[in-house]
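Excluded from the complex is one protein chain; the other protein chains are retained at their positions.
What follows is chain A.
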Amino acid sequence: MNNSKLKKITHARLFLPIVCLIAVLLINVIKTPDFFNITIRNGVLYGYVIDVINRASELVILAVGMTLVTAASGGQDISVGAVMAVAAAVCCQILSGGASSVTAYQNSIILAVVAALLASALCGAFNGLLVAKLNIQPMVATLILYTAGRGIAQLVTNGQITYIRVPSFQMAGGYIGKSPVPTPVLFAIVTVVIVALILKKTALGLYIESVGINGKAARLVGLNSTMIKFLTYVICGALAGIAGLVASSRIYSADANNIGLNLEMDAILAVALGGNFLGGGKFSLIGSVIGAYTIQALTTTLYAMNVKADQLPVYKAIVVIIIVTLQSDVFKKFVESHRSKKVSVAAEGGQK
């Protein structure tokens, strides 16, 4: 009885992603006993955990888009980091009116945000066109903007770093009014909730899974596979735009070379850590979100353990190898056969 219940829990989709997150957190607690301490300083929440949740926000937003793209097209959008830079550049350039540093908005902030999101959605549409309509492999198709995106951002900002030294611009990356919670966290939560609601309240989730599992069959039951794939890339682009604005607000500037740098790889990793199959099909949004927080927790942990930034990737890689191995089918089978052997030995022993 107990055994079957245990089996049910360990076989649940989200079991391993959650275990991985807990494991990373446990290491933290051992290494840094005050890891879970949350205090209020200057009227805002403060502590390692808050830092992890705050820093993970852009990654969470990207992971949501990446999950949809992966599920529908069986491939990844590696241009999201560059698209973040494009959105930041468009937004800051409109706000600064062309100057390299301003202390007051030169144009409406609404105009700037809308334009930035349109630009990023357009980037997504470009990717979607290549993947869905022209059937180019996602990796190859998005490689174009991966390399060209930052160049486009530089073009927009005339090759300079545009600073927006306006307090209200920094709210998206900092705090709104007297709120103790960092704004990026709110952005992440709202994004996840909205996307989850869309998936729940429309049939989009089912459509995406169907197209990802068997595109031919999906087409014959009346689904427009091309349109659905295209749509996921547009959503992914727009979400990258939101992440780009948050990142830009943090440093109150558009730094085309650094905003979202290498973040696409973390986003893909988050999807994988969330137990999602990178070949498309069934997906779990919440798994990817957990994956994103796991990665950020890992990064923060390593910093807390005084690992230098340039050595960080090595340690990250080691942990990722362990996590991915734990989740692989081969490993699961190995554990299962080991366990069943034990059980049968125990049973034989009982008979004697």
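Simple rule for what comes next: a contact is a pair of C-beta atoms (placed from the backbone, for glycine too) under 8 Å apart; a residue touches a chain by one contact, two chains touch by 3 or more; residues count from 1.
We take it that contacts and distances are computed from a predicted model.
A chain of this complex does not appear here, and its UniProt-recorded name among "Cytochrome c nitrite reductase Fe-S protein", "Sugar ABC transporter ATP-binding protein", "proton-translocating NAD(P)(+) transhydrogenase" or "NADH-quinone oxidoreductase subunit J" is "Sugar ABC transporter ATP-binding protein". Of the listed positions A:106, A:170 or A:224, the one in contact with the omitted chain in the full complex is A:224. Where chain A meets the omitted chain, the residues involved are 201-204, 206-207, 209-210, 213-214, 216-224, 281-282.
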